[in-house]
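The full complex has more chains than appear here; those shown keep their coordinates.
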Amino acid sequence: MGKSVRIIGEVVQVQQTSGPTIFTVSDETGTTWAAAFDEPGVRVYPGVNTGNIVEVLGEVNLHGGKIQIESESIDRLIGQDSVDIRKLIDDAINERAEPDDTEFLIESDTLNLLRPMMHNAAKAIRRAILDGRSILVRHHADADGICAGVAIEKAVVPLLKEANNNSDAEWHYFKRAPSKAPFYEIEDVVKDLSFALEDVERHGQKLPLLVLLDNGSTEEDMLALMKVKIYDIEVVVIDHHFPGQVVDRTVAVDEYVDVHVNPYLVGGDSQITAGALAVEVANMINPEVTEKIMHLPGIAAVGDHAASDEANKYIELAADRGYTRDEQDKIASCVDFEAFYLRFMNGRGIIDTILGLGNKEKHGKLVNALYKESLKRVQTQLRAALPNLKTQKLPNGIIFNVLDVEKYAHKFTFPAPGKTCGFVHDSIVQKYGEETPIVTLAYGPDFSVIRATDAVNEMFGFNLNEIVWKLAKKIPEAGIDGGGHECAGSLKFVEGLSKKVLESFAKEVVDLGK
Amino acid sequence: MGKSVRIIGEVVQVQQTSGPTIFTVSDETGTTWAAAFDEPGVRVYPGVNTGNIVEVLGEVNLHGGKIQIESESIDRLIGQDSVDIRKLIDDAINERAEPDDTEFLIESDTLNLLRPMMHNAAKAIRRAILDGRSILVRHHADADGICAGVAIEKAVVPLLKEANNNSDAEWHYFKRAPSKAPFYEIEDVVKDLSFALEDVERHGQKLPLLVLLDNGSTEEDMLALMKVKIYDIEVVVIDHHFPGQVVDRTVAVDEYVDVHVNPYLVGGDSQITAGALAVEVANMINPEVTEKIMHLPGIAAVGDHAASDEANKYIELAADRGYTRDEQDKIASCVDFEAFYLRFMNGRGIIDTILGLGNKEKHGKLVNALYKESLKRVQTQLRAALPNLKTQKLPNGIIFNVLDVEKYAHKFTFPAPGKTCGFVHDSIVQKYGEETPIVTLAYGPDFSVIRATDAVNEMFGFNLNEIVWKLAKKIPEAGIDGGGHECAGSLKFVEGLSKKVLESFAKEVVDLGK
């Protein structure tokens, strides 16, 4: 304390307070804050900006347990000096970003194969914290996506607090936002880029690290990701949606993705959820929070109807942590219900309560209340939908159910058409059993939602994405779009060709097995 | 000034400025600010948080007429000491929160019966100001609801300025937001809770006091209120919507409401408006502003078509204040018109001008301009609607009018379907007289809006809420929802059952009196 020091490092942010100007400087050993003061609120050293290499001379002081330098001088280094220093710092941060060796929460061959990608994901996130970038998490707005987002949030926030001189750091350097679609929409990327570029210009920040969860792997993500890459933003994707053809553990979207974690890349499938993958990555990022979020993969698995060894193990793990499978199901339902109303908000406080990360008593009360209410609303939809559901057994043995969800369900309310289709489908599955091939189609004027039992996939090789591509080719004038998982997804088309598209889809189902 | 003091009290907020940390401390005599300083922008005493009981030693200084303590030490008290002190403070604040004895602006037996509830409402609001909670006002977005919200705003803001060390206090500690529906929607509560919980975590604030105006009494409010109560947020409701069956001055929603003011609780009805009740409560909170807001109940009464002794007295009162009944009507129309475009904004500056609380010349100009324009838009709707209105006289003497409001009115513009139905209804009433039993139904694909003259209620016991419940039971597959006042409200259903629902409703009207 009080002794004179000399620090050489990279400026990672310049903040003008109403008192001194604060330069955040990273060197190979860590991050320091150098305060420079001329008069209150006046930016000093206007020639020194984010990204520059500087030499700081000053006196060490302690600030709430953190070291801050009262600078006497800050000089910008240029030429070979700055190149060498930059390299030194870069190597050092890289080393500090290296995650600890941790074990997976469950045993799984697929996870073992994914370990290098997951390691890279964890490292990329740790590195962003250390080199002063903010982290922007976008995730699908369902139970799986939210579990994934919360897991990364809980791992990152304590590290941000540790790494920054600012009690508000967790709010400035970490943002989590849900995406309504199961892919990264242009509407979202436009918003994210606008804010990120303003942060650069207005607040002297670096561009963020983008982390896409339960999102980001498919062709529908490509336009948004391409835009992000034009601005040289680093992208981590942790997803379990079908990413298209895999060649050498690489898929189409990888042109724009820096680190890609997806079971399909190593021969797995969507039955390991994004929530599970994200919790495992969170465990690599910050093992101290693992204890707290260990039950999230179970909730994600139940929420996503995942059926796999891994899913079962995670559900058991959550049961060991005090959440029965039934409770996991209730929690997942509540997250979905709340997500519907949260829309573009992350609802951190409420979601923490629902997921059991906050006050336990409030957790119990809130889950009970929301579950009861969501059930009531589902039943309202089913009461209207089921009497109007047309069910037939096709010659190939498939039970095919069709619903006009625009007419026989409440609109703009929970459950939305996709979920309504799911609940209708589930009620038929309950009647005939999961091993029966069952396809349910709920349609509106210019869209339809499809659910099928895994049996349809296993018995007939049903893959919704392939049917969507086939119909898009067959009826080009319908502007067909959509897809999702093999047995769950959507189909969009222009209203005027609705009849032709739906009949063609039905024909595809009728022809399965031919 | 400059002398040493010792203060023992409760920490009600901790604010980190870019200079010192400011601890807001309440004791039995009032609120004081203790500044503690280590280095600029650094949080001192991290162990002392909102809600703790502390002992502050320091030197008194004056800050713009308010006392602030330059603290030498702040120590947290624990155990019995803190319990005793807390009790002492609590009692003292309770006493200071006690409203003055004031008289009602008019004479009314119903108001006299409601006095204890209104007193409690005023006290709860005064207490929240004193113990450092923010006040979140949610009100229906019509003339009545807005008059109610503005009345509370005008009463609370000066007290907040007085009680706080911060010129921005009125913006931080008071929020007023309109709700589109006449009940507290899940969309709204989710937003309110998200922000409130973030304020707690991020800004060290207490949870707010929630004040629902012209909203909050009915079964449709219950889910939202239940969520609020899980987080132990105090709730004051001032409403005049039909709250369901009253037993011992208690209704269903009271499970989640701390103070409930509603004329139905004491045998009154919706003809005393929420605006009037709120102005009377505002008068208890802060009698110094009463003069300014005395004309609002008249506007609320005219806006809500309230017909009662009380309504008439308030309209006269406003006339005494310089607003003729005609002007009250124009102002109410302008508020409704503006509210349509304000949507989720409270539009404080504009609304103040319209309500005559700001510049008088601008008030005159703006009201004239808006009234003319709103009239023009109403006439545009009527020009499309009236030629397509189907009117018949039923055997029971009721004039029954039906309009397809989706087809014969502009959509997504002012006036919206509900108001359009009202204007159509009014034009029929003008033709046949108010004592004629007239029912008007305007329907869209999955909703309808209903207006009836009081005569239908008086002659046939017509209560829209009861018909909604009856139809909901009779056609469960239609997912019927809705309600409102006895003679004005809405009916929602799934599109596919529209015909059945509307025919059943018509049958109910035909059968009235049988």
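The chains carry the letters A and B, assigned in the order they are written, with residues numbered from 1 in each.
We adopt the following convention: a residue touches a chain if its C-beta (ideal position, glycine included) is under 8 Å from a C-beta of that chain, and two chains touch if they have at least 3 such contacts.
Values in this document were obtained by computation on a predicted structure and should not be read as measured data.
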Total copies in the full complex, given that 2 are placed here: 3
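Definition applied: only the chains that are shown with their structure count from here on.
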Chain B - residues contacting chain A, complex: 16, 18-19, 38-44, 46, 186-187, 190-191, 193-194, 196-198, 200-202, 223, 226-227, 230-231, 446, 476-479, 492, 494-497
Residues of chain A touching chain B in the complex: 17-20, 35, 61, 63-64, 68, 167-168, 171, 338, 341-343, 345-350, 353, 362, 365-366, 369-370, 373, 380-381, 383-384, 387-388, 404, 406-411
